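A single protein chain has been removed from this complex, and every other one stays in its place.
Let's look at subunit A:
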Amino acid sequence: MSRSARWIVFWLGAGGVGTLIVLAVLKLPFGGLVHPYRELSVPAAIGRSSPNIVSSVNFDQRALDTLGEETILLGSVVGAAALLRPSKNEREQLDRDEGRVLEATKLLGYLLLPVTLIVGADVVTHGHLTPGGGFQGGVVLATGVHLLYVAGSYRMLRRLRPTKWYQLAEAVAAGAFVVLGLVGLLLTGAFLANVLPLGVLGDLFSSGTVFFLNVAVGAAVTSGVVVLLAGFLAQALSVREVR
């Protein structure tokens, strides 16, 4: 299709979609008092001792949806890792010269590395109590690991971050989610049903399986993001064509 024909199709489509959007939202309420889903999900979350209601929706009330989301995550990590693998005529070569890092950057990186890892672990493990959870904490943990690259060197990052282990952890964590679901199915007859004692509202080990599903997702997201970034970094820094 020529460029001008493409533009005609786009403007026709965009005009139609734009008109439909405006017509659709003209009568939508905004900021009002009526929220039927909230009225149902908030008491359900409090009744199961998870103060963070978004976590309760994700890992208890609609945990099956999170399993689907987790599967998309796993699928795209596997797909991206397969696409980023060095091909037949490519080899991994590490450059001798790795450039220069400012002393201030080094200092800040090494100081922040443990802090970031602890914050990430905290966000994951308190996902059912405070804003946050497995997905957010997982991304913090995975990016924290890469402070090694920012402050140190690519060699150091490669040595201290064995990609194979992260690939294994990704699979194990995604599997743990399904196993917890199957335990619920065996014990109560419903997939991903809560089987553990709910505990006291506000305790670390409360809200039953939410805590464990949260940690499983945290591990899966951490290892998924690490594997993805490892693939992209290798493409940019070390994979070279060999003739």
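The criterion applied here is as follows: contacts are C-beta pairs under 8 Å (C-beta built on N, C-alpha and C of every residue); 3 or more make two chains touch, one makes a residue touch a chain; residues count from 1.
Going forward, contacts and distances are computed from a predicted model.
Enquirer: UniProt names the one chain left off this complex as which of "FAD-binding protein", "Sugar kinase", "Multicomponent Na+:H+ antiporter subunit C" or "Probable chemoreceptor glutamine deamidase CheD"?
Expert: "Multicomponent Na+:H+ antiporter subunit C"
Enquirer: Tell me which of A:83, A:104 or A:242 is the one touching the absent chain.
Expert: A:83
Enquirer: Identify the residue among A:65, A:92 or A:203 that touches the chain left out of the display.
Expert: A:65
Enquirer: Touching residues of subunit A against the unshown chain: what are they?
Expert: With respect to the unshown chain, the touching residues of subunit A are 3, 6-7, 10, 13-14, 17-18, 21-22, 25-26, 28-33, 35, 37-38, 41-42, 45-46, 51-54, 56-58, 62, 65-66, 69, 72-73, 76-77, 79-80, 83-84, 87, 130-131, 133, 135, 201, 221, 224, 228, 231-232, 235.
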